[in-house]
Each structure stands twice: as C-alpha cells, then as structure tokens.
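The complex appears here without one of its protein chains, the remainder shown in place.
Let's turn to chain A:
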Amino acid sequence: MSLLTPNPGLIFWMLVVFLLVVFILAKFAWKPIIKGLKDRENEIQGALDLAERTRAEMIQLKSDNEKLIAEANAVRDQILRDAKDAADRTILESKDKAAVEAQKMIESAREAIRNEQQVAVTKIRKEVAVLSLEIAEKVLHRELKDKEAQEQLIAELASSARLN
C-alpha cells in the first residue's frame, strides 16, 4: 500500500518544482517561442498573400495589355475603314460629279443641237418659202403667157361655180 500513499514531502517539492518550471518556462520560453512561431506563420502567410496579389496583378496587367492591344487593333481597323470609306466616298462623289457634268454637257449639247436644228429648220422654211415663191412666180409667169388657156380655165371655173 505504500505505493498508493502519497508522500507529503514529495507533494510539496513537486508543487514547488512544477510551479517554478511553469513560471520560468511561461516567462522565458513559451512566450518567445509562441511569439516566434506566430510571427513566422504571419510572415509565411504574408509572403503567400503577396505572391497571390502579385499573380493577380500580373494577370490584371496581362489582360490590360491584351485590352490595349485589342483597342489599338480596333482603332487601326477603324482608321483603315474610315480611310477606305473616305476614298470610296471620294470616288463615288467624283463619279457622280462626272456623271452630272457629263449629263450637263450632254444636255447643253442637245440644247445646242436643238437650237441649231431650230435655226436650220427655220432657215429651211425660209428657203422653202423663197423657193416656192420663185416657183410660183415662174409658174404664174408661164401660165399668164397663154391667154387661151386662161380663158378656158376661167370658163371652167365659172361653169363649175354656181352663181346664185
């Protein structure tokens, strides 16, 4: 039974030694050790966070670059398209203008032709009138030379005419 009977002297020393060990270790060992461990954990966590942040930044940067390139490409395309449009428009405009001019020229030519025609027709009419007069004069001249024929004609006319 002596094994199961606690010895008061041993309890006393145990208490003294253990409490002393707890006190000394708590003050001079556990505090710095736990602080050190925590500091290192924070450091590692900080480094990991920083790496993560840097990675995110890199991704952001990359996507920014891509966006910039895409924008630049879009701007270039736009400029090219605008230039082409402008060229097309210019060509179209010049074509239109040329067509209009041509039309105008054709119109004026037509007008001129019409005027010439008019003039020509008028001239021809005049000529025809003159010629007709001359012919008529010549015919009259010849007819009036033959008195017999004239009398016959008058007679004919007079017979045909019903005098009322």
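Rule of thumb we're sticking to: a contact is a pair of C-beta atoms (placed from the backbone, for glycine too) under 8 Å apart; a residue touches a chain by one contact, two chains touch by 3 or more; residues count from 1.
Everything that follows uses one rule, which is that contacts and distances are computed from a predicted model.
Absent chain per UniProt: "ATP synthase subunit a", "3-isopropylmalate dehydratase large subunit", "Heme exporter protein B" or "L-lactate dehydrogenase complex protein LldF"?
The record names the chain that does not appear here as "ATP synthase subunit a".
In the full complex, which of A:Val22, A:Ala86, A:Ala99 or A:Ile135 touches the chain missing from this view?
A:Val22
When the complex is taken as a whole, what residues of chain A touch the one chain not shown?
1-15, 17-18, 20-22, 24-26, 28-37, 39-40, 43
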